[in-house]
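Just one protein chain is left out here, and the rest sit where they should.
This part shows chain A:
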Amino acid sequence: MSRPELQAPPEIYYGDTEAEKYTNNTRIQQIQADMTYRALELLNPPQDEPAFLLDIGCGSGLSGEILDEAGYIWAGVDIAPSMLEVALEREVEGDLFLQDIGQGFGFRPGSFDGAISISVLQWLLNAETSHPTSSPPHRLTRFFTTLHSALRNPSRAILQFYPTSDDQVQLITSIAQRAGFGGGVVVDYPNSKKARKVFLCLFVGEGGGGGAQVPRGLLEGDEAVGAPESEDARAKFERRRQRESRRERNGKQKAVKGGKDWILRKKDLYRRRGKDDVPHDSKYTGRKRRAIF
């Protein structure tokens, strides 16, 4: 099936059924959560006081929940009313707005300490009508200029999106630069088809802590090797990620695939789905066989 942004405009594509499907899909939840954590890593907001963030295209609040958890106060905008309704049902903490980001924001200058956006920008790349104000460059220009003024100096905006071609990346970055942003594109796992993620890392002024240098993207081998690399070339939070992945490896906190916990979880899932002949749980479940010698 073709990409969702090519099928219909977002407020129509994310109708009631699609909004529910999107929010209840555990795989999407996981991907969104991972990308939000990574975006926060790259955002690197000031640590001394809780920041006030803007979530662009907050949707049903999957990313907002993570912002809540991390203790940020935030406001979110989205164009799909059905998604916002789901967000209301889920009782996220942030303020929600029904807004078309291609029409620009009305926030006063310097309102936010940072902005994140997960899987949104690609929706701005299609023209809905032939009217000059709905051409993608026009809408992008309006979006980036108003975003630039709504952010504090210094601060950052991290926008994850799914480009279909390098031309799109080129178009977006050039418009962002013209709007006054510094920064560039960070590509995580560039050699993987599935895990590849593109983050637009935009700086207002010096871009907050860590200088105005664009952080390095993650590579496949990183977590295993511990990648000896100059410190300031990476996002500040990355050490936390490494600590966590190390802890996972040592403490076996995560259910290892094929382990007893994993088997029990899977069997439980199959039973809940009503699958027939799921084997019983017993003391032998997931037990290792003794090596015979």
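The criterion applied here is as follows: contacts are C-beta pairs under 8 Å (C-beta built on N, C-alpha and C of every residue); 3 or more make two chains touch, one makes a residue touch a chain; residues count from 1.
As a working rule, contacts and distances are computed from a predicted model.
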item: Name per UniProt, for the chain absent here [options: "SKP1-like protein", "General transcription and DNA repair factor IIH subunit TFB4", "CDK5RAP3 protein homolog" or "Trm112p-domain-containing protein"]; value: "Trm112p-domain-containing protein"
item: Option touching the unshown chain, where A:D16, A:E69 or A:D95 are the choices; value: A:D95
item: Which of A:R142, A:R156 or A:K197 contacts the chain that the document leaves out; value: A:R142
item: Interface with the unshown chain - residue positions in chain A; value: 49-50, 52, 73, 75, 77, 79, 81, 84-85, 88, 93-100, 103-108, 110-111, 131, 133, 142, 146
